[in-house]
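Quick one: structure below, then a few questions.
Partial view: only certain chains, each at its native spot in the assembly.
By letter and in written order, the chains are A and B; residue numbering begins at 1 in each of them.
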Amino acid sequence: MPIKLEGIFPPVPTPFDSDGEILPNKLQANLALWNRTGLHGYVVLGSNGEAVMLTESEKIALWQAARAAIPRDKLFLVGAGLESTRASIALAKRAAESGADAAMFVTPSYYKSTMKPAALIQHYRAIADASPLPTIVYNMPAATALDIDADTVIQLAEHPNIIGIKDSSGNVAKYAHIVRAVRPDFSVLAGSGGYAYPALCVGAQGAVAALANVAPRECVALYDAFRAGRHNDARALQLRLVQLNAAVTTRWSVPGLKAALEELNQGFYGGPPRRPLLPLAEADRAALRQVMRDAGII
Amino acid sequence: MPIKLEGIFPPVPTPFDSDGEILPNKLQANLALWNRTGLHGYVVLGSNGEAVMLTESEKIALWQAARAAIPRDKLFLVGAGLESTRASIALAKRAAESGADAAMFVTPSYYKSTMKPAALIQHYRAIADASPLPTIVYNMPAATALDIDADTVIQLAEHPNIIGIKDSSGNVAKYAHIVRAVRPDFSVLAGSGGYAYPALCVGAQGAVAALANVAPRECVALYDAFRAGRHNDARALQLRLVQLNAAVTTRWSVPGLKAALEELNQGFYGGPPRRPLLPLAEADRAALRQVMRDAGII
């Protein structure tokens, strides 16, 4: 049965101990808590999962742990994009063996001057041809300094095994351009909770949002309000959450996200990021708490 | 009576003859056509008005002509921002004498490394203190390579004579951040028609959109649909217009806008831009017509 990308998906952080070792059981414990909140699925090893920090065997261990903790009625998405096409395909196969439902591939970007539409198109088509999993394009300009354009996405959407894009550009005009041009079952997912509601308004079908880790019920409520046509409710939630979203993304990045999980005091494991990411400084943590209070989540 | 920035405002282009001389009567003739379309007002000498190409006396001549052609129930906004604070104030006084209702000031940007929040705040406050007209901040990163942040805007919104911002960043999360924090009568206007609807969804009160020059009724219909809660209609209009919007902004800039006015065949004067802007090449003009047909406006 084909999967449909719809709803709110947190890109879950990867728990490390104080020596930097992965803690798959903490990931499972976190998932058990999130499972109670109405989220529609998870992205395991996206940017917020510190995928670029992990070895292949660590990735597989985390995916296997996640698979065991994610109910079958929620989507289990993974980040499997690497710089080379062949390595991305190989990792997608590992993800499939680990039980994932679909795989996201961030745009290659190291040789960014060469990553023109033709290069990106052959990259994603080769992946989609070879991957046992449905393929999702992942656009993340803040990390890659590369922004895939609408025309390239529209061409990619012609491939039956490319089912959507997570786009973290925040360029809602681009989302509208894509939505108008692609087949109905190709999903655009907003890449952040800071513009989830306006993205839905122009036809996005959901969001992959770091915010959904720390405010899962609020994000799902925003989505449900939009789907029910309760636009005033959706807008109110969006305005209430926009600064909290910034806190766990652009302002303090993964260290902010992990600290926010801890500050919730709901049993989530945050823990330190892997170096060179530095744990949130204490002064920033105090400011984070204030943002969380302002958003009404603590 | 305080004015309220609400609705759809085209930044009208400046008509030139083939020698590059301004044609104020053609501006009046264009305005007479637009006056029949439900637009809520006009911006005369914004970026699309080629303000940076004009002498002060040309600006005044164009404003005076516009004043005579704009009914009192529509807002007459002007672009009066220059690199220096004192020159901006002086020009705002000329605009007031010409009968404008409010003036927009693009962020100074030549010394961009020094245009930190403190510099921008003193600039806009000095203008707002001295200008006889209500002051509107104008953020135009594509031209200035400078993007004013939400916190700076929120501070500026505390000044009683700063009534809004036209923000062409397209960053709807920033709009939401600002809307949540400022007084209710401070308006955020989307700076482009490509994201007018999602901007309205997060609390923007309208748009200054080049698109509204060539699709005024459609832009007003989008706004009216939003205000009436007919979100599906607003979305459909937004999707239909998004590529046309790109054609007259990011893709072909002012030359595309002027060519599109001509291609409408409704009596609008387009004419050439001032050099170094080049008239649209014939091949591009054919592509433009196709975009206009796709959008259903020709």
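Convention: contacts are C-beta pairs under 8 Å (C-beta built on N, C-alpha and C of every residue); 3 or more make two chains touch, one makes a residue touch a chain.
Being a predicted model, the structure only gives us computed values, none of them experimental.
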Full count of same-sequence chains in the assembly - 2 placed in this view
4
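As a working rule, only the chains that are shown with their structure count from here on.
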How big is the gap, in whole Å, between where the Cα atoms of chain A centre and where those of chain B centre?
35
Would you pull the chain B residues touching chain A in the complex into a rising list?
170-173, 176-177, 179-180, 192, 194-195, 197-199, 201-203, 229, 231, 235, 238-240, 242-243, 245-246
